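Sharing a structure here in structure tokens format.
The other protein chains are all here in position, but one chain of the complex has been omitted.
For clarity, chains are labelled A, B and C in written order, and residue numbers in each chain start from 1.
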Amino acid sequence: MLLELSDVRVHYGKVEALRGISLTVDEGEIVTLIGGNGAGKSTTLKTISGLRPVTSGTIHFEGRSVVDTPAHKLVERGLSHAPEGRGIFPGMTVVENLEMGAYARKGGRSMVTAELDRVYGLFPRLLERRSQPGGTLSGGEQQMLAIGRALMAGPKLLLLDEPSMGLAPMLVAQIFDIITEINRQGTTILLVEQNAAQALRRAHRAYVLETGRIVRSDTAAALLDDESVKAAYLGGDISPDDPEASGTPG
Amino acid sequence: MPRNGLRRIVLVLMAATLVLAACGSDSNDTGTTDTTAGGGKKTTVNLAFVGPLTGPNANLGINIRDGMQVAVEEANMKGGDITFAIKEFDTQGDPAQAPGQKDKYIPDESILAVVGPTFSGETRAVLPDLNEAKLVMISASATNVALPTDIPSDVFHRVIPDDGVQAAGIADYVTKKLKPKKIALVHDNTDYGKGLWEGVVKLLGDAGIDTSTQDAIDPKSQDYSVAVNKVKAAKVDMVFYGGYYNEAGRFKKQLADAGVKSTFISGDGSLDPGFVVSSGAPGGEGALLTCPCRLATPDIAGAPGDFAKKYAEIVKKEPGTYSSEGYDAANILIKGINEGNTTREKLLAYVEGLGSYEGISKTIEFEKNGNVKAGDVFVYEVKGGKITELGKTSELAAG
Amino acid sequence: MPTRARALDFRRRIAVVDPVARLWGRLPVRAKVVVGAAVLAVAIAWPPHLSRYSQAVLFFPVGVYILLALGLNIVVGSAGLLDLGYVAFFAVGAYTTAVLTTTHGWTAWEALPFAVIFAMVAGVVLGAPTLRLRGDYLAIVTLGFGEIVRIVAQNSGSLGEARGITGIAHPGSVAGAEFRLLPLPYYYLTLAAIGLAVVIIVRLGHSRVGRAWSAIREDEDAAEAMGVHTFTMKLWAFAMGSSIGGLAGWIFASKVGFINPDNFPFFFSVIILAAVVLGGMGSIPGVIAGAFAIGALPEYLRDAAAGEWLTARLNSLTGGEVRTITEYRVLLFGASLVAMMVFRPQGLLPSRRRAAELADAAPEHSLAAAPEAAVVAAATAPAAAAEPVVVEATGAAPDEVELPAAIADVAATAADVVLDLNDLTMRFGGVVALSEVSISVDRSQIFGIIGPNGAGKTTLFNCITGVFHPTSGDIVLNGRSIVGKKPHLITEAGIARTFQNIRLFPELTALENVLVGVDARHGTSVPGAVLGLPRHRREERDGRREAERLLAYVGIQGRAGDAARNLSYGDQRRLEIARAIATGPSILLLDEPAAGMNPTEKRALIRLIRQIRDSGLTVVLIEHDMGLVMNVCDRVAVLDFGQKIADGPPAEVQADERVIEAYLGVADAS
Partner (left out) sequence: MTAGAIYALIALGYTLVYGVLRLINFAHSEIFMIGIFASLFAIDGLGIDVTDSPKTGLTLALTLGAVMVVAMLTSGFLAVAIERIAYRPLRRRGAPRLAALITAIGVSLFLQELFAARYGREFLGFPRVLEKRKLFTFQGADVRSDKVLVIVAAVVLALALERFVARSRLGRGIRATAQDAETAALMGVNIDRVVMLTFFLGGVLAGAAGTLYGVFFESARYDIGFLPGIKAFTAAVLGGIGNIRGALLGGILLGLLEKWGATVLGGEWTDVFAFTVLVVVLMFRPTGLLGESLGRSRA
């Protein structure tokens, strides 16, 4: 087991944001967390990567407890997190952004060059834009940069937060293809997605979060077929002929 | 959590009590008027010292306070019915703080007179109230010319000649003894410095000396290079500076560093060992400092020398600028009180009708407006890192 | 066990949970008035029993500090503008009084209005060129201004130069009160001024002006988009703050009778700012308490009985040779400022909002990151907590709710072609973001704009709403060109918008958020609000009714009193729409309204958009969700690389080859 959360609780001041989350991620998997806005998906990721303090509960990464381990230490241990909203350093060039990804790694210039080549292989677009400031990239390019940068750390586990957010339909498919490819190359992925249909199609297993709790967990395929899940989260988009949506005809 | 809540309430209450205590604390002190002059019983009379004991020019205030201290201890040693004490009111020399202090000493009936305020600015801030309270004041150091005319009052007195007298002394000495063709005049843009400067500029200009090189420096800054360059470019024979010792010293040093060798002269605000410190020993060498006051040193014969020894004994250092004046001011008041003038009104009347009093700094005689009649201005020179007296301007100019 | 997290949490609880502030926050208005009256009664009845010195301290520094802190609080606490040179206005008031009463021989009472007005003018003169600056730049400029005022006074012959001005007239006696040398009458005068200031601040706070200030503080761009004249309102904040400073200057000068430039150092501004922050920005009781503490504490330490003991202790600690506590006064003051802020950063008596802000902030490892708003919102939303699996958006809008008449009327007067874009081009440097885009939107239409990322959709919105000025081309609203106008004027002309990532005023309640929008159609300004003129009262009454109606219209009437930040995500979207409609637009621009919504929420949104259209408004929306666009839009335009590549009914556009190639991709629209 690569990652294991057991009864994790997190507070924002007096507000309990995570109310006892337990989940596991095995090596080689894509696991996805789905759920509505404010269900606690992003908070779960931030808690795993050490950005949010845990009130109670345990988190084990590769069998060792990582509660109270600060975020920058976790990166060194192979846990990489591409945050929601991408977190591009707008004033740094694409290369510099990517190099920041390898900040915690020891291995010198040659390692960085090798990793850069790998990322450029996945995202040829980034190679074209390598000397452009991150702030001037389009949304899709920024997302590629965020994922590429997270890969630069050479992670065992990659946390991806809403990689499809705000992207055009065409790009969404492309990003998901790359995620699958990264996983195929051997990186375990924990994916948070608003676009549940896509996420479930790509993932092995999934957890459904609601207001800080896990309410369902199953294989992705099973959840994809589940009626109640379908009703709440799937379709991702409204189909043009959605009967519920057609209220008073225009 | 409820326990914490309780603790916080207690803390808040404690804080509130503290603050309330702040306002109420001295409400009991005010009534301590045990000055009922009973038969042979000892009574305590307080003199107020008002001026800076902390803050940027605290040295001058401390000198005066220490001078008073010597006078009071001498008086108490002699015995008698009355014990004298000093109550200190630290204004930091700041006109903004002076009114707050005033509301402490004016209602305090045990205080019969004020030595101070030290500076002209703070004197302005409180003089109307002192006048209303008929609380006599003798300043050892407030030298602004316009003080008695701006705020006419009965209570105002000073044992030091004003800046006009000093300016005249400087002008006399400069025109008759040093005879420069061209002089640069710089001030620090303070009430005192600029006031003295204006007097000197006018008198020297009238005497036909080229006074066209003028500038001001910012006393809060360290860098006077603009003024220094101006002085240097003008190739003057002399430099006059109106201001206090810290800036005067640094200005003198920067002049020396820039290679300006013209004679440097400054007024009583610069007369302090601090001048030598801030000029750096070689930088200050040869500077002339004037004062309508005489520094008491142990090697002067007679009363000033005795005072200096006594002072060293009690205060553990040599007298500084205005120490003698503080001593004289306190002694005038002590004498008046010992003669039975134990109310503010009586003491005020006594000082008004003082006539001639032989002080250690000078023979003191007050004019109608409170100014002192004496007009001697002394010149000092920085020699070997020490301030040494050259003599009276009148004598030096004549000789 | 995660001990560090525990400790952190524990510390946070101690620091934030504050019974006094919470109690105060929970008190009903009536109780607050009672408490206020009790404080006032003590403030009136107690001082005569104190020593003259204490009375003097109560006048200055305490009273004057309180007055100044209240004035500065308008600028810093209400409008969020950091002013480091506030003492300048105090100085202007004092010098005006000094010059008028000495050189011109006026009485102090005659000088009073001029002291206030001159200070206000100084505020406007400083504000007009500099208020466009933000945050710390404004701070340094105000700092400079404070110094300039002082130096000018120091160097101007007519202002007495360094020597200052002597003989300033005391005010003539009023109602038996003799204003001479005793401090007590001046104390009461200051108390009256403080009372006046409090009344003004409270009245403004509950008006269009106060809401505008809050809106500017929380999100200046959003405020401007809601029709707030940000510049004018900021100027008013400066003017009000500075006139209170001028009033304080008048009182001070007429009491002490003598001023010189040393009375107005930079340090004074800092002290007053410290009073405001220490007390709790934006909270009137807090600011008063803070100024009281800052004024009284150093005076207390000056003569404290404990002084000697403390002096000895400090001497051994610092190695100094200080004789009285006086010299340690400022040191202790500095240390207590640090301690106070470290243990109680929200201030003594923080306003309820600020305390809440702080309670929820504070993760490790981030410098000042806010928590994920949605998480907090979801966790605090009462209804959502218990429900498993299927999340339902808070009540869909009941169909019978209609728009307030005033808003419906505006919408009804729109032209047939509401919005007409002609050859709109926008270049940033060398980059062409929009290239000759022409779109025309008919009344009561739902018009969709789609296109890949970076195609220029949001740029288009920003051009229409005046955030950007297009390089060329024309934008015509209801037959009138609006190109080049400022955002708030465009809002007034009839265009309202929502933002891609919701930009509500998070600390204002839902109702107040909508009221900011409603205020765009109102005209009450500072005088009206302060004097409580009939028009102001009418507008407040109507505005409140309309705002409530609008909340019901979008289906969140139950959340009127909740802070916007505590609303669930879907409700925040609804609130943002309600706020936009409140400005009385003929056209409503929605920027990715469905982003981050689940299907259920999306369906509810579609119903709401249709409902808005049916109420007579025109809607233009940017969206990625093709399903939603196809479902709800009457007409769709497609942008790609800044160019319009298609425009027509949804079905037609969806089938367009170029659209599929540029945007939709190979039939994978989900």
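As a convention for this text, a residue touches a chain if its C-beta (ideal position, glycine included) is under 8 Å from a C-beta of that chain, and two chains touch if they have at least 3 such contacts.
Just so we're clear, the structure is a prediction, and the values are computed from it rather than from any experiment.
Of the chains on view, those touched by the hidden chain across the whole complex are A, B, C.
Within the complete assembly, A:A71 is the residue of A:A71, A:L122, A:I178 or A:A222 that touches the hidden chain.
Looking at B:T44, B:Q222 or B:T388, the residue that reaches the missing chain in the full complex is B:Q222. Summarising the interface, subunit A meets the missing chain with residues 49-51, 70-72, 75-76, 80-81, 83, 87-93, 96, 99-101, 103-105, 133, 135, 149-150, 153.
The set of subunit C residues touching the chain not shown comprises 8, 11-12, 15, 76, 82, 129-130, 132-134, 136-137, 139-141, 143-145, 147-148, 151-152, 154-155, 266, 270, 273-274, 277-278, 281, 314-315, 318-320, 322, 327-328, 330-331, 333-338, 340-342, 345-347, 354, 357-358, 361-370.
The set of subunit B residues touching the chain not shown comprises 54-56, 58-59, 189, 215-218, 220-227, 229-230, 233, 246, 249-250, 253, 257-259, 274, 277-278, 280-282.
The working rule: only the chains that are shown with their structure count from here on.
Distance from per-chain Cα centroids to the pooled protein Cα centroid is smallest for C. If each chain is reduced to the centroid of its CA atoms, subunit B and subunit C end up 51 Å from each other.
A separation of 75 Å divides the Cα centre of subunit A from that of subunit B. For the pair subunit A and subunit C, the distance between C-alpha centroids works out to 36 Å. Listed for subunit B are no residues, as none touches two or more other chains. Residue ranges of subunit C in contact with subunit B, taken from their complex: 13-14, 17-20, 49-58, 60-61, 154-155, 161-164, 166-167, 180-181, 183, 255-260, 262-263, 292-293, 296-297, 299-300, 303-305, 324, 326-327.
Remark: subunit B residues 1, 4-5, 8-9, 12, 15, 18-19, 21-27, 29-30, 53-54, 88, 90, 94-96, 99-100, 102-104, 106-107, 120-121, 124-125, 128-129, 132, 144, 146, 150-151, 189-191, 194-195 touch subunit C in the complex.
Residues 1-6, 8-9, 12, 16, 359-366, 371-372, 374-381, 384-385, 387-391, 399, 446, 451-454, 500, 568-570, 592, 595-603, 606-607, 610, 613-614, 624-628, 630-632, 634, 650, 663-665, 668-670 of subunit C are the ones that touch subunit A when the two sit in their complex.
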